[in-house]
Every structure is written in structure tokens, then in C-alpha cells.
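Taken from a larger complex, these chains appear in their original positions, while the remainder are omitted.
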Amino acid sequence: MITILTKKITEATAGFCDIIDITGKIKEHIEQANIRAGMVTIFVSGSTAALTTIEHEPGLIQDLKEFVEKYIPSNRRYHHDDRWGDDNGFSHLRASLFGPSLTIPIENGALSLGTWQQVILLDFDNRPRKREIIVQLIGERE
Amino acid sequence: MITILTKKITEATAGFCDIIDITGKIKEHIEQANIRAGMVTIFVSGSTAALTTIEHEPGLIQDLKEFVEKYIPSNRRYHHDDRWGDDNGFSHLRASLFGPSLTIPIENGALSLGTWQQVILLDFDNRPRKREIIVQLIGERE
């Protein structure tokens, strides 16, 4: 019997490429829901944040921040800024490039991640935000 | 009772990074199908188009076009062009970078998008195309 469950994670972020490991909170939802086999779709609502996976260690986090700053710099003016004056054109572009959704299989009640692979929320906005991430579980319960 | 429904959207595109907001057409399919809780997978068939989300306003659309033109320019020659002579190596690379699929949760019959977040089709090909986008709904009907 397949079930669909929709859960939420909220994160207070600092903006400017704040990178937060949300793997633990996703695992908690899977455990509480008792999903043994299935998958989880993770989605961040909002056009200045994104999701991907990475080995979440300080060196790589710094590398990722320097990568986005180099190719989509925060200190130049974008057409979006000319029109709307909120100065976060860079935030939108970065979010569109990385994308808002991620789908991960669940096997034997566990996320099918590699040992050094964590799910991260990337908040690219130019101010602190309260982010809502949707964790949608589809699968068979115990 | 979980149901799977497969719907289509077609779009006539101009090519060369034509960016089209398809959010309204996805919402219509969800409403017609009466899916209350579940998710939608959106997929574009073809290797020169992609999907992502963005705030669909003219400034950002221009920013996104300039971004892809800067890093994957249309006016140089690619190995793909040498082999196949169709001069759209840049189109393929851009499509692979952004990716062809997107999965979005549905809650209370509505897409879980942010207020300023729209789903866009990016057609990177070097000529007008008729594109088919698959909208696959999985969920519980009313």
C-alpha cells in the first residue's frame, strides 16, 4: 500500500550563499513516517534558494561560495535590479542554475546517499530569510 | 488511492534561449485531474531544451540569457558542430547544464511554488521548435 506524506522543514538563513545541511531533518521525517521503501522529493519554495548534494565540510563550502561569486558575482548590477531595485539579481540567477528540487530513493528506511554526501539548502538571497522546505514522502510504510 | 496521470503541454518556441512560463498550463492539468495531495514531475523531451524555476520578469529573463551567452557562447564552434554540422553545440551544452526534469509537490490542490517562482521552459536550440513537455501527476484525487 503506497502512501504520500507531505512534511515541512524550516530553516532560518543568513543569506548571501548560506549553505545548510538539512540531511538530519529529512532523515527524521522518514523515520517518523516509517517509510521503508520509496522516495523523498525535497523542494524549496522561493526563487532565491536551491537544493543540491555535497560533502558538507568547511573547505568545500568555501569552494562552492567562491565558485558562485566568481561566475555570478554579487557586486555587479543586473537587469532585475534596474527594474525592481531589490539588488538580488545574482541570487535569482544562482537559484535557477542549481534548481529547487531533488529526489532521493529510500531503501530499508534509509536515504540512498553516499557516505560523504549530504543534502544542502543554498540560500542565495541578500538578506536573512526564514525558508520552508517541503519533504514529500512516497512509499510503503512498515 | 494513489493515481498516476500523464498529460502533455506543447509550446511553439523561437529558439536561441527562448524562455517560456509554463506554470499556468501545469496548474490547469492539476485542476482538471483533481489531484489534492501528491506531486508533479515535469520533463522536456529533447536534448536542446531544459526546465527550471525563476521569477519570470523581463529583467531576470534578460539576465539569464546574458548568463548563458557569456559562459556557453552561441558564436563559437563546438566539436559537436564539426561532427554534425548543425551548429547547435551550444544548445546541447546549455540543456545538459540546466537539466530536463523538475519535481514539485502538490498540496491542497496547489503547486508548492513561492509567490515569485514560476516554472520555465528554456529552449536553447538554434531554430524554432515545437516542444512537448510531459506533466506527470502522482497523487490522491478528490
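Points to keep in mind about this one:
Chains: A and B, in written order; residue numbering restarts at 1 for each.
As a working rule, a contact is a pair of C-beta atoms (placed from the backbone, for glycine too) under 8 Å apart; a residue touches a chain by one contact, two chains touch by 3 or more.
Because the structure is a prediction, the values reported are computed rather than measured.
For this complex of identical protein chains, the structure file gives a whole-complex count of 3 copies, while the figure shows 2.
Rule of thumb we're sticking to: only the chains that are shown with their structure count from here on.
Residue ranges of chain A in contact with chain B, taken from their complex: 2-4, 6, 41, 43, 45-47, 71-72, 78-84, 89, 92-93, 95-97, 99-101, 103, 134, 136, 138.
For chain B in complex with chain A, the touching residues are 2, 37-39, 52-55, 57-60, 62-64, 66-67, 71, 97-99, 102-105, 107, 112-114, 116-117, 138-140.
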